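Here the complex is missing a single protein chain, while all its other protein chains stay put.
Here is subunit A:
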């Protein structure tokens, strides 16, 4: 029932994720932040097995930081995406990480970008992406209303429409969502969409 989706706008990229931590029928908490700030200009929204999610995302974050210390410059979003894909692919036929990732980043030379990385190491560079049962609703909504070079307001409005669809049509819809944005000024939290206070 986890939903993570994202889209690229004019000079920025948006990632939205639900914030529920669930174990079978029990909701542990509804303010779990699943969008990790990978470095100053990258966001990684991850869904899947909670343990694998934490393990994999933290491992990637520390390796991205190490690259920066060794080489004096940060990894590009494309390089980070390919690194992640490589790690997932290596682990796949032994001990797969059950994590699906939407990677959003902003590079000075190439602007904003969004990558779809699933647990069997599929990598696609896309303008809009979504994972989970909510993806059926989010992708349909984005297919209808998305256009290139949207402003932040337009993109957030579209994200809200997606969230509205998920809330009304998904049988066990997550209660709260978090929206994070990355642009030339960096990666940061944008806002929350709550139905419950935790």
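The rule we apply is simple: a contact is a pair of C-beta atoms (placed from the backbone, for glycine too) under 8 Å apart; a residue touches a chain by one contact, two chains touch by 3 or more; residues count from 1.
Methods note: contacts and distances are computed from a predicted model.
With the options "Proteasome subunit alpha type", "Eukaryotic translation initiation factor 6", "Regulator of G-protein signaling 9" or "1-aminocyclopropane-1-carboxylate synthase" in hand, the undepicted chain maps to the protein name "Proteasome subunit alpha type" (source: UniProt). Across the entire complex, the residue among A:65, A:121 or A:139 in touch with the chain not shown is A:65. For subunit A, the list of residues touching the undisplayed chain reads 58-59, 62-63, 65-66, 69-70.
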